[in-house]
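Here's the structure we're looking at; comments come further down.
With one protein chain withheld, the remaining protein chains of the complex are depicted in position.
Chain lettering (A, B, C, D and E) follows the sequence in which the chains are written, and residue indices restart at 1 in each chain.
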Amino acid sequence: MEIINTYLLSVVLASLLANFVISLYAIFFKPHYIKKIIALTIFSDTANTFAIFIGYRRWINQNPSKVPVLTDLNPRAVEEFAKLAVDPLPQALVLTAIVIGLAVILFLVFLGWILYSHYKTLDMREIRRLRG
Amino acid sequence: MSSLKSILRVFLIFLLAFAIYTIYTGSLTGYDIVTGVLVSIVVSVVFSGMIIKNPLKPLNAIRWFYLITYAILYFTYYETKAHVDVIKRILHPKTPVNPAIIETYYNANSDYAITTIANSITNTPGTVVVEIDETRKAFYIHWIDAKTLDPLEAKREIFESFEKFARRIFD
Amino acid sequence: MLMELILIVMFIYAIAILLLSIIALKGPTIGDQVLAIDVLTYISLVLFTLLSIYLKQPLLIVLVIPLALWVYSLDIYIAKYLEHGDLGA
Amino acid sequence: MISVLETPIILRVIGSALLCLGAFAALVSAIGFHRFKNFYLRLHAATIGSIWGSVYPLVGSAILAITVEELGVYRWFVAGASIVAAFIVLILAPAGSHALARGVHKAKVARVKPCIADKLDPELCG
Amino acid sequence: MSGETGIYILMAVVSLISTLAVYMAVVEKDLVKAVIYSALQSGLYTILYFLLLAPDIGLVYIPVAVGLIPGVLLILISKTERWEKE
Partner (left out) sequence: MKTVEVVVLIILILALALLITVGFEHIMPSTAVRPPAEFYLYATYNPYKLREYTVMSPEAVTAIVWDFRGLDTLFETSVFYLALIAGLALTRRLLSERAEKPGHGLSLIVKTVTRITAPMIIVVGASIALHGHLTPGGGFQGGSVIAVLPMVIIVVFSVSFLIMRGFTTSKMIIMRSLGLFGIGLTAIALFLVSLIQGTHAYVFQNMIKPDAQTSMPIYIAGALISGTLWFFNLFEMFAVAAGFSIAFIVLMLARTLQVEER
């Protein structure tokens, strides 16, 4: 049973790695600017998911692992919470990363609009050619 | 009179906002009540003109009675009838369909009544409102089993009872 | 007894999500894809509720309301784009 | 006469029935997406998925959550959130379907097929 | 079958579909469709965050990735061009 669980979790890890590879490929080799932005969002989301996945905690003796939020406020609940809850640190780091990611995407979108009004295209090959 | 009406309007939205805040928060301690009241006051002042035009309508008990009757009737009878019909069509080996976009005319005035009718039509499988023409008061409905193309007959077939209730509730 | 029922229901919902995501991936037109994503999300709301009952973690339910509120935003963006070609008009 | 002891059982039966209905409807809706070959027909399968597949089981799980004692005071939280989510889906899903259908029809992305008549734009028929 | 394995199966299936969505988003020439694929990927990641017990991330990820990024990208597409040339 244990090995099946490990295999299923490694399917998650493998797909995240595949997402990394595919989106990195798109960021570097796809010529269109908007496609690059889409790939960038996918890349940052995958990185965030990867961080949270690393912080996941497996079940202990059929006890589901817990959300990192305390529900009862008493000393015994605190002890149990520290034994069962998942890692809150990656979640805290990812939280700000997502909002910053959106701000960066907005900046890139503004930049794309400026680029388009200058060159009348967003295809990177053509922009490179137009610059001479 | 008009100032009383606007205060009433704000108060009604305040109640709605506070109810949602309480349900979403899921607890009713002193902290929740204080913050909920503050947030609801801000929201109701900002949105009062946008949601309710005539504040006397929501205070009418007969409208609420019709609303409850309509909800019970709609969720038990009309939904079941329409769902069973479409589920039969999906599971039938040949998927028998007979679709058309038909034109019908509604007879309601307020925005909420029109929206209720249209959402009721769309929420019953088998009919979807594709386009609404406000000047001619026309719905264009995609109907999976077009029994008729005549506007009046189609109206009787699809949404006459919805319209009756919606006008009693919102008009 | 109840938990087994919930597990079976969740299994059926997972199959439905799988079938819908096939349409969302290959659906011939844009409309089909957006519609499939919609229904997929509405169905996963039920999955979320059942999971938070099954895992005995009521706090997970907070995700349901924002998700229900924002699914239709994709609909209206696509609809506005197809209708006018400009989202601000 | 319903005694206090039996009430949770009745609630559980109602909730479980709604859940089973929801599971069946969700599966049928997903099958319908595969069996119908046209966008406008799929709209009807989508309605099954959103009403019987989502609104009814959300109400059912709210009823079930009240009877689950392990959740403590938070069961009202779960039940309230489910009810509000059901209400939101009930009013937003048809608006989304309508907006999408209108956009697709105006942009002529999909044809109405099979079709008896199209009063809105006869060219799209067939 | 225990509940743990069930949760992990769901996780594996969801992440597999998300990889397919990412692949389709990258190879698609129609940029509107690429945005829709990335929205599908966002929805699947939301389910994944839920299963990984991160409601905080879900709460910030749903408005940003489901509600805002498709809209912002569609604005840019509507202002510029829809098709990616060969």
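Throughout what follows, a residue touches a chain if its C-beta (ideal position, glycine included) is under 8 Å from a C-beta of that chain, and two chains touch if they have at least 3 such contacts.
Quick caveat: nothing in here was measured; it's all calculated off a predicted structure.
Just so you know, the chain we are not showing touches A, B, C, D, E across the whole complex. Touch with the chain that is not drawn comes from one residue among E:7, E:35, E:64 or E:77, which is E:64. Across B:129, B:144 or B:158, the residue that sits in touch with the chain not pictured is B:129. With the whole complex as reference, residues 16, 19-20, 23-24, 27, 55-56, 59-60, 63-64, 67-68, 71-72, 75, 79 of subunit E touch the missing chain. Counting the whole complex, the residues of subunit B in touch with the unshown chain are 13, 16-17, 20-21, 24-25, 29-31, 34-36, 39-40, 43-44, 46-47, 50-51, 111-112, 114-115, 118-119, 129, 131-132, 134.
Mapped onto subunit A, the interface with the missing chain covers residues 3, 6-7, 9-11, 13-15, 17-18, 53-60, 67-71, 73, 75, 78, 81-82, 85-89, 91-93, 95-100, 102-104, 106-107, 109-111, 113-114, 117.
Simple rule for what comes next: only the chains that are shown with their structure count from here on.
Seen from the Cα centre of subunit D, the chain whose own Cα centre is farthest off is A.
Centre-to-centre, using mean CA coordinates, subunit C is 10 Å away from subunit D.
The centroid of the Cα atoms in subunit D and the matching centroid in subunit E are 22 Å apart. Centre-to-centre, using mean CA coordinates, subunit B is 16 Å away from subunit D. For subunit A, the set of residues touching two or more other chains reads 64, 66-67, 69, 71.
Within subunit B, the positions touching two or more other chains are listed as 24. Taken together, the subunit E residues at the contact with subunit C in this complex read 3, 6-7, 9-10, 13, 17, 20-21, 24, 32-33, 36-37, 39-40, 43-44, 46-47, 50-51, 53, 55, 58-59, 62-63, 66-67, 70-71, 74-75, 77-79. Taken together, the subunit E residues at the contact with subunit A in this complex read 2-5, 8-9, 11-12, 15-16, 18-19, 22-23, 25-26, 31, 34-35, 38, 41-42, 45, 48-49, 52-57, 60-61, 64-65, 68-69, 72-73, 75-77, 79-81, 84-85. Here subunit D touches subunit B in the complex through residues 25, 28, 31-32, 35-36, 40-41, 43-45, 47-48, 50-52, 73-74, 76-77, 80-81, 83-84, 90-91, 93-95, 97-98, 101-102, 105, 112, 114-120, going by the rule given at the top.
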